[in-house]
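These notes are about the structure you will find just below.
Apart from one protein chain that is not included, each protein chain of the complex appears where it belongs.
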Amino acid sequence: MTDIEEKALAAEIELLTFQVGKQEYALDIMSVREIRGWSKATPLPHAPAFVRGVINLRGTVLTIVDLANRLGMGRTETNERNVIIVVHTGKETVGLLVDAVSDILAINKTDLQAPPEMSADNNQTFVSSLIIVEERMIRILALAAALPSESMEAA
Amino acid sequence: MSLQILAVDDSRTIRDMLNLTLNQAGFTTHLADDGVHGIEVLDAMSPEPDAIITDINMPRMDGFGFIEAVRKIEKYRAIPILVLTTESAADLKQRARDAGATGWIVKPFEPKKLIRALQMVTG
Partner (left out) sequence: MSDEDDPMIEIKASFFVECEELLESLQDGLQIMDDGGADDEIINVVFRAVHSIKGGAGAFGLDQLVRFAHQFESVLDRVRSGAIIADRNAISVFFRSGDILADLVRSARDEAVADEERTQSVLKELETILGHDSNDVVEDEIDDFQPMTLSMDLGLHISNDEVLDTPEQFTTDAPAFEDGYTINFVPDSSLYVSGNEPLHLLRLLREMGQLNVTCDTSEIPSLADIDVEKSYLSWTIQLTTDEDQDAVREVFDFVADLCTLTINGPESSGPMAALPPTLPTLPPLTQQNAPPPGEEPSATATKDLGTLDTLSDSTHLLGSATKPEAISSALPVPAKSGAPEISKSVKPRPTVRVDLERIDRLVNLVGELVINQAMISQSVQEADLSTNSAVSDGLDEFMQLTRDIQDSVMMIRAQPVKSLFQRMSRIIRESSAMIGKSVRLKTEGDATEVDKTVIERLADPLTHMIRNAVDHGVESPSDRLAAGKSEEGIVTLSAGHRSGRVIIEVADDGAGINRPRVLQIAVEKGLVPENVQLSDSEIDNLLFMPGFSTASEVSDLSGRGVGMDVVKSAILALGGRVTIKSNPGNGTTFTISLPLTLAVLDGMVIDVAQQTLVVPLNTITETLTLAEDDIRALGPLTNVIKVRDTFVPLLDLGAELGYRTPLDSYTGAIVLLIAREDGSHAALVVDAIQDQRQVVIKGLQDTFGRVPGVAAATILGDGKIALILDPVDVVANADGRTRSVQPNLQLAG
């Protein structure tokens, strides 16, 4: 393998792309633990609106975040096709409720673009970078922003 | 191959330290935690140990009792027995001697001195 090829490999990352609302998002595959079908969550009283509740993940109690709700798109209407992406942020493990999972893409880091500054749009804070794939705009989710770990006041 | 040593002491710490020091010097250790247990372990050793190290103050059967009991048995008459003592009080040494002890090691023991003492009695 040539030096250049090696470098190229190092600059590649794999993304898991998925649908939230009508938009396409993606996550670095390294933070994804597993993908599960949707099962009804036990609600947590007085929790923030985007915290859907908790589910039983093989004997562990897993918190489920309604990503659409979190991103300001209103509450997800769930059906059997919804998917839970179990992500691990290094500090905690959380399940993200999304509409569907699309694909796993290998992309070059150099192709990632910074999102343009647009103060009106709340979604800015949850998108860390953008990438164009086959004319589709895919938003790389800023996981840490989507899952604040400081205590929050009950709604 | 290596020399077999029976070490009898009711303190786990002392047993651990003896074990460590002796193993590092190439000896193989067998441990017991009082006189009665010491006899049991001795009995089970075949062939007999090359030397025995024993504490004096132990429950059930103390060091003196242990040495006397051991010396009563013919085949153990010549085994070198060293007592571990925290004082070098002359009367204690004499009692040990009377019971049949070969020599002594002062606690806290320096590893070099322990090995030296063993060499003095086992060559």
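Chains: A and B, in written order; residue numbering restarts at 1 for each.
Basically, contacts are C-beta pairs under 8 Å (C-beta built on N, C-alpha and C of every residue); 3 or more make two chains touch, one makes a residue touch a chain.
The structure displayed is predicted, hence computed values, not measured ones.
A.B. asks: Pick out which of A:Ala47, A:Val83, A:Leu112 or A:Val133 touches the chain that's been left out of the picture.
C.D. replies: For the chain that is not drawn, the touching residue is A:Ala47.
A.B. asks: For the chain that got dropped from the picture, name the residues of subunit A it touches.
C.D. replies: With respect to the unshown chain, the touching residues of subunit A are 41-48, 51-56, 58-61, 63, 92-94, 147-149, 151-155.
A.B. asks: Residues on subunit B that touch the omitted chain in the whole complex?
C.D. replies: 1-4, 10-14, 16-17, 19-20, 23-24, 28-33, 37, 41, 45, 47, 50, 57-60, 77-81, 86-90, 93, 97, 100-104, 106-109, 116-117, 119-123
The criterion applied here is as follows: only the chains that are shown with their structure count from here on.
A.B. asks: Between subunit A and subunit B, tell me the centre distance in angstrom, where each centre is the average of that chain's C-alpha atoms.
C.D. replies: One centre to the other, that is 69 Å.
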